[in-house]
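As you look at this complex, bear in mind that one protein chain is not there, while each of the others sits in place.
Naming follows writing order (A and B), and every chain is counted from residue 1.
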Amino acid sequence: MPNATTETVRLTIDGVSVSVPKGTLVIEAARRVGVMVPHFCYHPKLKPDANCRMCLVEVERMPKLQTSCSTIATEGMAVRTATTVVHNAHKSVLEFILANHPLDCPVCDQGGKCDLQDFSHQYTATSRFEETKRIFQKEYFSPLIETQMNRCVQCLRCVRYCDEVMDVKALAPVGRGTMTEIKSFGSHPLDCEFCGGCVQICPVGAIVSRLSMYEYRPWMLKRADTVCTFCGDGCQITVQTKGQELIEVNSAHGAGRNSGDLCARGFFGFRATSHPSRITHPLIRRNGMLVEATWEDVLEFVAEQTKRLKLAHGPQAFGGLISGRCTNEELYLFQKFMRLTIGTNNLDSSARYGHVNGVQAMRLVQGTHRWTVTFEDIVQADVLLLIGTNITEANPITGLKVKEAVKKHSATLLTIEAIQPAIGTISNISNLSQQHLCIAPSQFGAAVLGLLKAVVEGNHVDNTIKQRAPDYVSAVSHAVQQLAWDDLAVSTGVPHESFFQMAASLVGGRRVVVLAGQMLLRSQGGYGICLNLLDLLLLTGKLTAQGCGFAPLAEENNDQGAVEMGAVAALLPGARDLTDQDARAQIAHAWKEDLPVAAGATLTEMIDRAQAGIIKGLFVVGENPVGSLPPQTGVKEALGKLDLLVCQELFLTETAALAHVVLPAASAMEKAGTFTNTEGHVQAVRPAIDPLGDSRPDWEILSALSVFIGVPLEYGDAKEILKEIRAVIPGYGSLGPSPIPPAVNPMVVDQYVTDGYRRDLAGRYTLPARAVRQEGTVELGLVQSLFHSGKLSTYSKGLLQIESSGYLHMNPVDAARFGLTTGDRVRLSNSRGEFATTAKVLDRVPEGLAWFPDHFAQDALRLFDCVVDPDTKVPSFRTVSVSVMKTT
Amino acid sequence: MLARRAASEGPRWTRAVRAPSIPSPWVGRQGSQMLKEKYQEEIDEIISRYPVKRSALIPLLYLAQRDEGFISEAAMKEIAGLLRLTPPQVYETATFYTMLNLKRVGKFHLQVCKSLMCALAGSDTVIGWVKTKLGIGPGETTSDGLFSLSAVECLAACGTAPMMQVNEDYYERLTEERFDRILADLKRDGTCSLKTGPFMWPEPVAVKGET
Partner (left out) sequence: MPKHELILLKNMMQLGYTGSLQDYERAGGYQALRKVVGKVPPADVTAMVMKSGLRGRGGAGFPTGVKWGFLPKGYQGPRYLCCNADESEPGTFKDRQLIERDPHQILEGIVLACYAIGAETAYIYIRGEFVLGARILEQAIAEARTAGYIGTNILGAGITANVWVHRGAGAYICGEETALLESLEGKRGLPRVKPPFPATHGLYNKPTVVNNIETLANLPHIVGRGPEWFASIGSPPKSTGTRVFCVSGHVNEPGNYEVPMGITFRELIYEHAGGMRSDKPLKAFIPGGASAPFLTANHLDVKLDFESVAAAGSMLGSGGVTVMEEGTDMVWAALRLMEFFYHESCGKCSPCREGSSWLVQTMRRIVAKRGRMEDLETLVDLCKNIEGRTVCAFGDASVAPIMSTLKHWRAEYVTLIQEAEAANLIKLEPAGRH
């Protein structure tokens, strides 16, 4: 915190003395002593607007009643909330608010959790209003959100939330006086981020979710607090259920890392897992067909085959792949299953698609596998650098932290992103940016080099590091001096002044956080760029400074957990090297068994080995390599050659369709465990409903398999596994509201600046290749959409209503160049193949680029090449050059 | 319960107006950028008066209204783009002010002040004249599209009541005779010489000893 010694003031609330930080509102001070002043328009997340006038209180020495939501507590203030005058004032304001409110509580979804209802009850407010109530014309509002404007109390919380917190500004209070109503634009339906914030923040039932309209009364519902599975931000959600039915998702202000904020995926995507096409019974291949079977039969079959193959070909004939959506307990058990029951290190997880790049860079330079900063540090930062984050879409809640820093605390935001600062229906982070560089994804590396060069040439290198590691500093200085500004300008399209300006802003910050997103982490050379960003922090003296740090953003909800649990080939639990003898000894001791020695194969290596017939059996848990990797990798043929392909899955994916056995897995809504979010917070996952049909949590399946195979890994419940994890991983974070992030390890930094940096410095201080763009082509990029997450969300009816399929998003200039308008069919092709889709013109796409959402990209993948990072083995297939043709 | 379930799928009245499957983006409108093309210089000049672009919103809405006679959705979208606002931000402002018309009004917009001060001097009679002579009440437009009537609140001409404003011009101290002449002139010439010049009431008169 910047002001750890926060000043306080002392005041009394109804005679009770309380001391609060300076600047606290009276309404909050009252809350501290347990006095809840009734209110509608006030919300702790929003700037006071004091429009409802409900929260009036008496303040000594002030002639009029004051609104406690907008009055700041001062030293010696005496506030009274319980006098007759105050009571009568509340009653009269309530009478006004009720005047135009319809009494349709029995059919209102808010009934039972409505502030207006509660206060009316409290004040036994009877209305003398006998005149005509206003009536609004009903209008279609949006596919997911419905308004009942007759109920609106005009507190404008929805409008203010949409602007102040989300920076979306999709809601408009229209008209004036009593006839003010909340609309979007003219008679157009609401078209926005669909974060559900307006639904959640409305104190009455004026804005409701259509997904659960009329389905329940609040008291019928059972609630479970758990964690959203749709991205790495790890939002806490409260899932409300009626029997086995998922009814609604909410988030509570003050709870979890999101503190009441969600995105469309979290708020509206919750029914993805209860989609009718869920696999609910074990399937086994008989005569080429997958048919239902009993658990006994399939487990027996898998065990038999495994034992047979292991006997014939040894444990190295196996591989395993697990999804970063699984719980920590499952990830841990999976690697233990592979390493112990099977006896191989051939195992990997979806963290390999990019997250590993960030983690390995942090491990090399600063000796941590987690961020050294937290969301709070982002909010408190005075300078934020975002690079390749696509943050609104990929990590919307981290995005909100950035917005909060900028909008509430006036942080300086610097962005290097592949977006144009256009205003659209989805907020655009570059609009909040003080300095934005619009850079093609393939040139993010060049932009970072530009920044480094500007730091060196602008004499911004920190003195401490100069003295401590002169060789390192001169090596980097030398490397950047080899780069010509002209070349940098050509690569990035940015003049050198911009880099100097950005470097100066960066250096000028006291609390500097650098966020790197999946666009960068998943791109070719992502690992090197991460290292360079760490160099940037090191050279400017920001790596170890309080509140500063590097924050690579995880795409999947438990990518971070996958790494920490050792569910990637070269890492053991605790993200320790497979070759780390101490770690091996410690784990072997805990497991009472030695660990396999042979280095493990990573994702693409396993596919190659399957292709070569070396790997014969593959265990796949929740992963879908056939659907996710470009066909060019030969993944489908490779898996086709396997003697045993076992898939634990929710749905019959492209990969599961090839399996010999498909085991029905329970979704995160149906099991207990923990997820670790992008900033390293381990949070509890709790079941909202029972597993559907015969499905079982993945850890139970793995455990059962191990028993059948004869090397049993038995646990009573997920908690028992967590206990073992805690024992195996030294200092493993405890569940809690705010675990302390790890600190930079100075010994590792020393090692890096004396020696570690040398190995590949030349390589990563070279400008990335510049493709000469051919006439009639664009660079096609796969991107994350705000409305989807992996392929899972494409099973959510709600989200499909917002985004039903993939469109090719194109800049208007490019679209005009190709004679395209929104809705036109278009064919993309290159030497690898072709692919037809529909175009959509979007201002925020930079010229020369075209975006296609990853979630619908199975067919588009055939155009992509896959490049594997030599160090981190991350397969990269983010962008490719394609020709564009309008078709009919 | 069943009926309710069905309702949750989407009330029946929503069927006809389903959201388009490709939501229309707010900006990036493909059509001609009308205002910008026609009034580039004026727009730039207006924006240059303010350190924060949004301040130019009402002036630009006026410009759009002058151009088309009312403020169209297309204009609101374009203005949003010019000022880096979302269309709802433009819309919320446009709907707050009574002088900004989001719908077409007649060629001559008669705005008769009905506030107390004018009422004391007979403004209700003026509204009556409009009704008998043009056949329209407040909020209505003649079928030929020539005249619209609004009964408005005080226009700061209480000393010269009753009065009305027609488009940009004030007509004060209305009598039936003057009123008839105004209508006739407007119809014929599009303007009327009875409109008020620089205001002063009572007017200066020649005083002895002065020239």
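Heads up, the rule we're going with is that contacts are C-beta pairs under 8 Å (C-beta built on N, C-alpha and C of every residue); 3 or more make two chains touch, one makes a residue touch a chain.
Keep in mind it's a predicted model, so treat the numbers as computed, not measured.
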*In the full complex, which of B:I43, B:M76, B:A157 or B:L186 touches the chain missing from this view?*
B:A157
*Can you list where chain A touches the absent chain?*
48-54, 56, 64-65, 67, 70, 89, 92-93, 95-97, 99-100, 128-129, 131-132, 134, 153-154, 173, 175-180
*asked:* Need a quick check: the contact residues on chain B for the chain that isn't drawn.
replied: 49-59, 61-62, 83, 85, 92-93, 96-100, 114-117, 119-121, 153-161, 165, 168-170, 196-202, 204-207, 210-211
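The working rule: only the chains that are shown with their structure count from here on.
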*Where the CA atoms of chain A average out and where those of chain B average out, how many Å apart are those spots?*
47
*List of chain A residues in touch with chain B within their complex*: 138, 140, 142-143, 168-176, 183-186, 188-189, 191, 210-215, 422-425, 431, 801-802, 804, 807, 812, 821-823, 838, 840-843
*asked:* Quick check on the complex: what are the chain B residues that touch chain A?
replied: 4-5, 7-8, 10, 13-14, 17-19, 21-28, 30, 73, 76, 80-81, 84-89, 91-92, 95-96
